[in-house]
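Only a single protein chain was left out; the remaining protein chains are all shown in position.
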Amino acid sequence: MARAAVLGRLTWQPATVAATRPETATARTLVLDVDGWTGHVPGQHVDVRLTAPDGYTAYRSYSISSAPEPDRLEVTVQAVTHGEVSPHLVDVAAPGDQLEIRGPLGGWFVRRPDDPRPALLIAGGSGVAPLMSMVRAATNPTRLLYSARSPSDALFTADLATARAASGGRVAVTHVYTRVAPPGWPTPPQRLDADALARVAWPRDADAVAFVCGPTGFVETAADLLVDIGHDPANIRTERFGPTGG
Amino acid sequence: MSSTNAGANAPWVDGNALAGPLGEIIGTDLTVAELTCANCRTSRPLAMMHVFDRAPGLVARCPGCDDVVMRVVHTSDRVLIDLRGSLVLSLPAPTA
Partner (left out) sequence: MGVITRGFGGRRRDDTDLPPGQYRTDDFPVMSAGPTPRIDLDEWELAVVTETGERSTWSWTEFTALPADEPTVDIHCVTHWSKFDTSWRGVSVDTLLGDIDTAAEYVVAHSYGGYTTNIPLEDLLDGQAWVAYEFDGEPLEPEHGGPARLLVPHLYFWKSAKWLRALELRYDDDPGFWETAGYHNDGDPWREQRYWGD
């Protein structure tokens, strides 16, 4: 029985688009209903497959951005110029459409609910998607540092504010803007640096676990900076889904 | 047939992306499997390997020395996993 359950989630199954929500001008959240879905561990992803009438298929991996729940999951998709799958999901897919998904997938870049260690989540661009799931499901102290090009490129702004407000101090969110900062922002736009990280990092003896997700260059830089400021490399988990999803 | 991930700016993805394709064949999550690179002898989870998937097969390379630790090829009726670049593959022990 357990073996069948494991294989079940590793094969393609239908998913129905229940709703869509725009996040930015080029990104959208899709709410998917899946029969028999039993939830996921924050950080996991699903593979989403599209099939054309002539049988041609294409799939991409998308992080689950919602908190775990039965029967339903949300993926947040950033449209990639000349991409094959993401433009369809962001511009064409509509409630009632059927897609296929495989998952939930991934056992390494995950934040288990019973992990007592505080978490430091570092997001670059659309890499915030799996970390949003961790924020929404947070039961232990969690700090998110989100680097985005500009306020209009940042995802989940309202939902992050809600999550922070509802968390009773458990969730902290800091934004860094690299190209355009909001009016009145205390610092000019700049890339993530050691100072910005040091301001949000947990003390060394907190044994915090760090999750970094975004484009490759961002992840390399952020992970190196974490090590530079004293974070234990063994407690850093990385995922690169940034611009590779097409 | 299916398409693959990487865009022109990101020639490789990390091993997390193999969870689906390999899971479907093996029946378990291989991204938590640790591979010991036959070249530099460093052990890392597959999730951390650099995976080149815009190719006739998947090629996983050691992030330290760039040597190939795993190749996966889908033929018409079989999937071949070439592990000559890894000395050891270890998995978490089953619990209970």
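When the chains are written out, they are named A and B in that same order, and each has its own residue count from 1.
What we mean here is this: a residue touches a chain if its C-beta (ideal position, glycine included) is under 8 Å from a C-beta of that chain, and two chains touch if they have at least 3 such contacts.
Quick caveat: nothing in here was measured; it's all calculated off a predicted structure.
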Considering the whole complex rather than only what is displayed, give the residues of chain A touching the chain that is not shown.
12, 14, 50-56, 58, 88, 92-94, 97-100
Residue list for chain B contacting the dropped chain reads 1, 8, 11-12, 50, 52, 54-57, 59, 61, 66, 68, 71, 73, 75-76, 78, 80, 82
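One rule holds for everything that comes next: only the chains that are shown with their structure count from here on.
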Between chain A and chain B, what's the gap in Å when you average each chain's C-alpha atoms?
22
Chain A partner, complex, touching residues on chain B are 1-3, 5-7, 9-10, 12-14, 16-17, 19-21, 23-24, 27-29, 31-32, 45, 47-48
Of all residues in chain A, those that touch chain B in their complex
3, 6-7, 10-11, 45, 47, 49, 56-61, 80, 83-85, 102-103, 105-109, 215-216, 238-246
